[in-house]
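Take a look at the following structure, please.
Rest of the complex left out; these chains stay put.
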């Protein structure tokens, strides 16, 4: 059987290939481009599309009109297109209302967005909730425009329609859910967030082949309004979310970065910290109420244990939200490494649990069970140390992740040691699982058991 | 209206001028000099003087006799005054009993206090509770004294009388009190503690013009015996003290320093740390049972939440308790900056409270309320971030100070964001105020609300 929690070989290239397919499509928070993108993802893993009609009230928001666009340009007095949507869909401010007009450069300029500090790149701008229109272009291109009359055209429609989102649910042994949320509404930006969409799709395809304790729910949604819409329609389902990850910006060459959930010490927060710490250079960030859809999942009325995994976070790389976030900027190796990191986190979510040492009075004799070297006087190997850690700490108060953290050893090895000790009947199930602690159910568990366990044995 | 929590322009110069007036007066823990000083302060802000008679038992202590002095000198055989009280009131050990005698230099020397390591300065010495007499002079002056006979005179009285203290109470909307305590018993020492007396007086004058939630009580007292005497006579009032500051050494050029109360995490401790952290170079010290009157307020039988604000703390600058702590040593800018710091701390004490986000399911749409920029794709401004912080954390568990600390933003801006959100009906009152936590009333509040809030909403 293939390893359950390692990215399949070659998946980096497959993900990059998917990103190349999706890159040219003009996505926004609604419209055909978004749906076309989901249909392409559905070729990787089956996803169901849902439509929510314009005007639907979702908490404090209203589902906006559907936006579609065919063409857009600015032409000079000779009719030459000096800005052309066909070259880059970033050229149009997303959700621009239709326009056809002639105007002087001076009149046009307030509508033109550039980045003077990065004169070569086209910025990405939107105006979802205030009806408006505009163009984005490089500052160099703007400076090159001579004064004079220009013709502008935005051939778009903004009309009642639907907000669409994609959903893929992989049932598990329990109805406890892991949420994987991916915003899928950005146009030609490879890292933000085609990389997240690709890693999400291949993660789903991979997990679909594994045994699962949790039910996994994948959401491919427009940012902000998508998560708000889904949450508004699924308050009951949201109650089943035990752990969650927002995936974004997973293809650049930067170090993996995990931003904690609002709770800060949820199991997913600890799992991600554990995985990243043992994997080399990384960053761990505390929750801030800005970023991606974790803003909604972690709003105080939900307060779900949902963190965000990226490589370089949003806003911290110069290519962010510009035309430089292109196909060269994302790398197959980074994508594959990101998938491996997500799977390692999921291994913890799926398998963290507490055991009880069934031979807790002194150490059991591992040597006669073939679990320990016979020649004394030397120092134990890592795996032997791991067996000792699991035995010593399996008192019902420490889960495998707790032990991995105490021992500074990978969760996978601690889990393997626990399996070996279970097989040797030295470890038994513990019915109250301390990994529940992150869900606030721990207070009854932690305090008394520390001493009671040992006193119970000593008192018998 | 003038800003409530910023030192009025020019107040630094006004405070320095008050210090200049007070400097020549010979103060001690009792006597006319102390009363004269209070009458001068009463020209800035009305204070009531109270007398407690010699011999009154105050806890483990007894109010001492009243000390007054007219003149004191050491004259050489020619009758020339070689040490003269008229030049500096530091020359006499405070509370010296009257003496008139002739004696050799050898007999006199044990009565002469100098600082050999700082040969130019006169030290400040006292002998309040053991009847004694002595002189202080520079070590250079001592070395210059030829052998021979000297005449010494201390024209003082030590007799039954009163201990006097000054009090200024500014009533607030509640009877919860903020205590501002200033020891006022040192003679010609500008920083310790004329600076504290000046800042205290101008603080009272300024707060008298503001709306106040708390009742503010200012005490101008002799050190140690003054706070003991006040506490012994006001055990009931002491029970109403919710926050307190001892003010001292606020005019030197050093960085602001806050010494925590014995509790260590009282609101005043957190408020002072917040204010100083955001204001640049500063120091935060843990409580030690030595220093100024916080020793009494923080004795275990009271354990009041009273910290101590200084610039360079007592004993840590060479001018401390010497004639070099003079009018040049204290600066108008430092005094004004100190007043600004105290006011910023008081702003937190007055306005820290918790709110409830009234739209806690996902983020409310700030844009349509004019509270958020309309063009997406850019990063939010500080004030927008602040609105998001207040919304996300207003769950009844986090006060505005908690949020300011999480967001690493000034309390004043967080408070402004909360006011805007209240006006937009997005924030509501929370009846159980977590700023009470420092008073030990929090245990019932913190734990359950973390999850119950969200579950309550999800369960409805």
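Labels A and B are assigned to the chains in the order they are written; within every chain, residues are numbered from 1.
Just so it is clear, contacts are C-beta pairs under 8 Å (C-beta built on N, C-alpha and C of every residue); 3 or more make two chains touch, one makes a residue touch a chain.
As the structure is a prediction and not an experimental result, all values here were calculated from the model.
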Assuming the 2 chains shown are copies of one sequence, what number of copies does the full assembly in this structure comprise? 3
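Methods note: only the chains that are shown with their structure count from here on.
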Partner subunit A, residues of subunit B touching it in the complex: 357, 359-365, 367-368, 374-380, 385, 388-389, 391-395, 407, 447, 450-451, 453-455, 457-459
Which residues, counting only subunit A, touch subunit B once they are in their complex? 58-61, 93-94, 113, 123-130, 132, 224, 227-228, 231-232, 235-236, 238-239, 262-263, 288-290, 295-296, 298-304, 315, 321, 439-440, 443
